[in-house]
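Provided herewith is a single structure, encoded as C-alpha cells, for subsequent inquiry.
Yeah, one chain of the complex is gone here, protein chain that is, but the others are all in their spots.
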Amino acid sequence: MVDVGIVGGTGYTGVELLRLLALHPQVRIAAVTSRADVGKPVAEAYPNLLGAVDARFVAAEAASLKDCDVVFFATPNGTAMRMAPELLGWGIRVIDLAADFRLADPELWAEWYGEPHACPELLSEAVYGLPEVHREAIRSARLIACPGCYPTAVQLGFLPLVEAGLIHLDGLIADVKSGVSGAGRKPELSLLMSETGESFKAYSAARHRHWPEVVQGLQRLAGRPVGLTFVPHLLPMIRGIHATLYARVLDPSADLQPIFEARFAGEGFVDVLPAGSHPDTRNVRGSNRCQIAVHRPMGADTIVVLSVIDNLVKGAAGQAVQCMNLTLGWEDDLGLRGIGLYP
Amino acid sequence: MVDVGIVGGTGYTGVELLRLLALHPQVRIAAVTSRADVGKPVAEAYPNLLGAVDARFVAAEAASLKDCDVVFFATPNGTAMRMAPELLGWGIRVIDLAADFRLADPELWAEWYGEPHACPELLSEAVYGLPEVHREAIRSARLIACPGCYPTAVQLGFLPLVEAGLIHLDGLIADVKSGVSGAGRKPELSLLMSETGESFKAYSAARHRHWPEVVQGLQRLAGRPVGLTFVPHLLPMIRGIHATLYARVLDPSADLQPIFEARFAGEGFVDVLPAGSHPDTRNVRGSNRCQIAVHRPMGADTIVVLSVIDNLVKGAAGQAVQCMNLTLGWEDDLGLRGIGLYP
Amino acid sequence: MVDVGIVGGTGYTGVELLRLLALHPQVRIAAVTSRADVGKPVAEAYPNLLGAVDARFVAAEAASLKDCDVVFFATPNGTAMRMAPELLGWGIRVIDLAADFRLADPELWAEWYGEPHACPELLSEAVYGLPEVHREAIRSARLIACPGCYPTAVQLGFLPLVEAGLIHLDGLIADVKSGVSGAGRKPELSLLMSETGESFKAYSAARHRHWPEVVQGLQRLAGRPVGLTFVPHLLPMIRGIHATLYARVLDPSADLQPIFEARFAGEGFVDVLPAGSHPDTRNVRGSNRCQIAVHRPMGADTIVVLSVIDNLVKGAAGQAVQCMNLTLGWEDDLGLRGIGLYP
Partner (left out) sequence: MVDVGIVGGTGYTGVELLRLLALHPQVRIAAVTSRADVGKPVAEAYPNLLGAVDARFVAAEAASLKDCDVVFFATPNGTAMRMAPELLGWGIRVIDLAADFRLADPELWAEWYGEPHACPELLSEAVYGLPEVHREAIRSARLIACPGCYPTAVQLGFLPLVEAGLIHLDGLIADVKSGVSGAGRKPELSLLMSETGESFKAYSAARHRHWPEVVQGLQRLAGRPVGLTFVPHLLPMIRGIHATLYARVLDPSADLQPIFEARFAGEGFVDVLPAGSHPDTRNVRGSNRCQIAVHRPMGADTIVVLSVIDNLVKGAAGQAVQCMNLTLGWEDDLGLRGIGLYP
C-alpha cells in the first residue's frame, strides 16, 4: 500500500479525490489537510464519504505530509508552488491539480496568474499530466502538473488533427461549456443556484487562463504557432464539460473518423463514438472517460469535434489518479473503473 | 378590438401566444383550436391561464377561424401551408410561427422538410417576420413567416457586421444553444427530464433545418454567398437561446461596439450591452428582448458576438405579436412590455 | 401618479418589486436605494430591467425617500423598524416585506430575531398584509407587514378549514418546500448551484422563524391555541413554494371542496382547482396567484391541502403591491395581471 496525502481536501476536486482514492485498491489515505477544520472527521464535512473515509483533517502544512509517498494538491493556484520543493526534497511525488506547474514559461505564468512563480527552477522538470500525450514522461515524473478541465477536453479533441497535420492551425475555435462545479466551492454571488440555474452565458470571452495552456499544448504537438479563439460558457448543471471544436481541414475529402479511432485505439479512457454520434456529458458523469465524435457539417470545409469529460474526474481528480498510477508503475485504470452515472 | 385566432393552442408556442395575447390591450382571443380537446376550457389544460383566458378549444378547421382578423399558426411544420390560402381568401391576415413560409425557394423547402410545398405561389408574397430587417414589408404584409428561434438570435447577432461588410463571409460559425422548450411539447424519450437534465450535448451537428434559413437571411443582407457552420446544442434548462457567433474581421483595428450600438439604436427590443458584457439568457426570460455583446478575444482576428433571446418569445410568440402589431399599424411593443423574469 | 420608493433594491424581492412596479399603470419609481451602488443605473445591475427602469440607485437613507408617497422595504430583517417611524412621520405609507412588523408581540420578536424591537409602539398599528384575511384593515393602514412566503402559502391553505372550525387544531402539519430564491441573494456556500442543484433536503426542521408567524395567524383565525409542526425543505429550483398541509377532520364525511370554493369565490388571486387536481408551482411562476387543491387520501381521517405560490410574487413583491393597491383605494390586481410563465 502507498500512503497518499491530499492538500486542500475541502474543495470539489479534493472531495472527488477522496471518493476515488477511498476505493483505490493500492493506496491508503494518510493525510487530508484543511485550514479551517483540523481535527474534524472528513466524513462529517462530506457525508457522502461516511463508511468509506475514516480520516480527520490535519493542519495544512508540510509536516503533516512527511510520511506520504504521493501528495496531491487540490488547492487554489499558488499553493503548490510554495510547498512542492520541500515535499520533493523529502522524496515525495507531487501531483498538482491547480495551475502552478502547467505553464513552462515563468514569465507567462506571472502574466496570467498575477504574481511571480515561487519555484521557476522546477518548471522544466514538471511533466504535464495528460497521459494520452505524455504517458512515458509521466511514468518517470516526480512532479506532475495536471491539465485544467477545459484544456483536457480541448486538447484531446484536437489531438489527432494536430498531430497528423490535417488542419489549418491559424484559426482554431474552441467553444467550451462547463458545469458550475468547475468554478469551485466558493461563496460567490455569481455561483448561486438563483444566478446560474435555468440560465446560460459566456464568461471571460476575451481572456481566460486556460487559453495559454491550450495554446502551449497544441503548439508542442504541432511544432509551430497556433491561433486559437477560446470562449468558455457556464452551464446550468453541476458536472460536465463539452468542447465544441472548429477547424478548417486541409483536405476536404479526408475521412477523419478512422484517424480518430486509430489515434485513440490504445487509450482506455478515450472513446471515439461512431460516426454521426453526439456525446452527452451525462455518459461520463463520475467516470474518467472522454467521449469524442467528429462531424463535417454541410456548406463548409470546417470540421467539428465534440469532446466531453467530467470536469472533476478526467478534468481533475481522475486524471490525477491516472497520473499517480502511471508514476507508480501501475495500470492506468487502477481505481478508475467507475462507470458514468446515467441517468 | 381585433379578433385573433390561434391554430394549435396546445404546444408551448401556442400557450405562450395565449399568455401574451390575453394581456394585449387591443385584441380579443376569438378562437383557439385543438385536435384533441374541443370544448374543454383552455385554462383547464393550462392552469397558468386561469383568470386570464376564458376561451374553450374549438375544432382545428378553417371554419372555426372565419370571424378572425388575424390567425396565428402555432402548429407543426406543414399545417399552415394547407390552411393559409383559404384564410387569406377570406381577408384574414396569417402569421405562421412554423417553417412553412420561411424559405423563398419551394425546392429548398421540399428538400429540407421532406414534402412538396402545398402553396408555392404564396412564397413570394410571404414576408419574413424579422422586424429589425423587414419592418416596412411587415407593415403591409398579409402573410408573415416568423423566423425560427435560432435564426432570430443568429441573424440579429451577425446583422450589423454583414450589413456593413466588416467580416469575411466564407467562414462564419454559429455555435448555438437552446433550452428544451425549443423542441416542443412532444412525448419523446430524448426530451425527458432524466435524459436532458444535468447534461449537455450537441445535436444535428451536420445538418439542421435552421441552417438554410439563416444562410438565406444572411445572403439577402450581404447580397452574395455566405459560408456558415451551424451547430446546435441542447441546454439542461427550459427557456432561452444563446448564440455564440464567430467571424474573422476584415479590419482588425475596427471598433465594433459603436457599430452595433448605432445599428440597433432605434430598435426597442434589441439591447447592445456595454463592452465587456456577457448576456445571460435569464435576463430575457419571458420578454421579447434580444441582448447582444461583442468581444474580440486575444490571439486571433476572430470576433465573437454573443446574442440571447427567449426562444418562446422573441424566438416565437413574442415576435409573432410584434409582427401583428406592425401589420395592424400599432407600435411594436403593444402588449409586449413584459420584463424578463429574474431570477 | 403615485411616487414609490424601494429600500433595498438589490435583493431578489427588490428586483421583483421593480419588475412589477415598472409596469404598474399608476405609480412612478421615484427612488431605489442601495448601500453599494449609489449612482449606478439600476438596469445596469439588473439587465432584465433594460428599457423599463431608468432610475439610478440613491443612498440608503431616509432623506432619499422624502418625496415618496409609499415606501417598500425589501431589506434584511431589522432595517425597516429603524427607518419606518421617520417615514411615517412624514406621512409616507410604509410596506415592509421583511419580518419587522409581522409579530404582534415584541417579546416574541426579540426571541426569534435576536434583538429588541426598535419601535414596539408601532406593532399594534401594523396591519398584517394578507388581503384574503385582512383586506379592510389593509385599506386603511399606513404601516403594512407583508407575510413571509411560507406563511402565505400555509395560511391560505388552512384558512377555510380553520375559519369554519372543521379540523382538530392540535396536530396540524405543514410540510413546506421552497425554491432557493427564498433564501435571498447572499454569497453563501449552501446556496451554490453545486450544493443545491439536483438535490433536496429539509432544513431548520426543529425551529424556523416562520413557525411563530403562522401560529399567530392561525390562532387569530381560530380564536384559540393551535399546535403546528412546520418543516421547511429546499427545492433544486429557483422560484416557487409548495405547501403540503395535513389536518385531521372533525367530520370525515364532510365535503370540503365546496367549502374551499365558497371561501375564495371572491378572491381574484386564489384559484381552487377542481377536485383531484395537483397544483404545480410552474403555473404561478411570476404571477401573484395562489393555487389550491384538497384531497382526502385513503386509509385515514387526515385531509391534505396542496397550496402553491411564487415565493417572490404572492409570497413577497406581488403581495406587497396588492397591499399598496388596497391602501391607495385601487383594485387588488392593478399592475398584477401578469400570467404565470409556463413552461
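Going in written order, the chains are labelled A, B and C, and every chain counts its residues from 1.
Simple rule for what comes next: a contact is a pair of C-beta atoms (placed from the backbone, for glycine too) under 8 Å apart; a residue touches a chain by one contact, two chains touch by 3 or more.
Nothing here was measured: the structure is a model prediction, and the numbers come from that model.
S.K.: Consider the whole complex, including the chain that is not shown, and state which of C:P25, C:G223 or C:G276 touches that chain.
M.R.: Final answer for the missing-chain contact: C:G276.
S.K.: With the missing chain put back, one of B:T33, B:T79, B:T196 or B:T229 would touch it. Which one?
M.R.: B:T196
S.K.: Which listed residue (C:A145, C:I238 or C:C290) would be found touching the missing chain in the intact complex?
M.R.: C:I238
S.K.: Which is it among A:Y46, A:Y203 or A:W330 that touches the chain not included here?
M.R.: Result: among the candidates, A:Y46 touches the missing chain.
S.K.: Can you name the residues of chain A that touch the chain not displayed here?
M.R.: Residue positions of chain A that touch the missing chain: 12, 15, 19, 22-23, 44, 46-52, 181, 185, 197-198, 238-239, 268, 271, 273-274, 277, 279-280, 282-287, 289, 291, 337-343.
S.K.: Pick out the residues on chain C that sit against the missing chain.
M.R.: Where chain C meets the chain not shown: residues 171, 173, 175, 177, 194-195, 197-203, 205-207, 211, 215, 227-231, 233, 235-240, 242, 244, 246, 248, 276, 278-282, 285, 293, 295-300, 302, 304, 306, 308, 343.
S.K.: So which bits of chain B touch the chain we can't see?
M.R.: Per the touch rule, chain B residues meeting the hidden chain are 12, 180-181, 185-189, 191-198, 236-238.
Methods note: only the chains that are shown with their structure count from here on.
S.K.: So which chain is farthest from chain C, going by the mean of the CA atoms in each chain?
M.R.: Farthest by centroid: A.
S.K.: Distance from the CA centroid of chain B to that of chain C, rounded to the nearest Å?
M.R.: Inter-chain centre distance comes to 36 Å.
S.K.: When the C-alpha atoms of chain A and chain B are each averaged to a single point, how far apart are the two points in Å?
M.R.: For chain A versus chain B, the centre distance works out to 39 Å.
S.K.: Can you list every residue of chain C that touches 2 or more other chains, as numbers and ranges?
M.R.: Residue numbers touching two or more other chains: 12, 181, 185, 197-198, 238.
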